[in-house]
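All protein chains of the complex are present and in place, except for one that has been dropped.
What follows is chain A.
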Amino acid sequence: MDSTLPAVAEELLKEIRKAFQETSHGIDTFFFRLKFIFGPSAVPALDLVDQRSVTRVMSPSGRTAYQVLGSSGKLYTCYSSCHFCTCPAFGFTVLQKSESLLCKHILAVYLSQAMGACQDLSVSEEQLTSILLAEEEDGG
């Protein structure tokens, strides 16, 4: 059977984006849903959004990646072409145990997009390459 959760998560994030852009809906409804679907990642992700921790990094060729400044001060990279994050929680909770759809950093990326809280940074091709490759060397 086709999976359900991703479609639900996507619809929820779309709604949040709409609410922030157009209507004067109370955000509280969305918060309840966010908490239900994403569980313990919801509050930390919103905290990352509050602190404007998400940056979309773009290179001239059009490649993008996201960098999220985690609460510990470490910078994590999230891919823009698939759900991947360099944080240890992602490796454990999402990849290994399939207990969560996303880690808090990826969720923060989506929420920042939805609420227009993403910072933008343009870098050169070399710099973007080093961002994407650097994680390979550091990560386990």
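Keep this in mind: a residue touches a chain if its C-beta (ideal position, glycine included) is under 8 Å from a C-beta of that chain, and two chains touch if they have at least 3 such contacts; residues count from 1.
Keep this in mind: contacts and distances are computed from a predicted model.
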Chain not present in the shown complex, as UniProt names it (candidates "Serine/threonine-protein phosphatase 2A 55 kDa regulatory subunit B", "Distal membrane arm assembly component 2", "SPIDR protein" or "RNA polymerase II transcription mediator"): "SPIDR protein"
Residues in chain A touching the chain absent from view: 1, 3-14, 17, 19-29, 31-37, 39, 42-44, 46-47, 49-52, 55-57, 67, 69, 73, 75, 80-84, 94-95, 98-101, 110, 112-114, 116-121, 123, 127, 131, 134
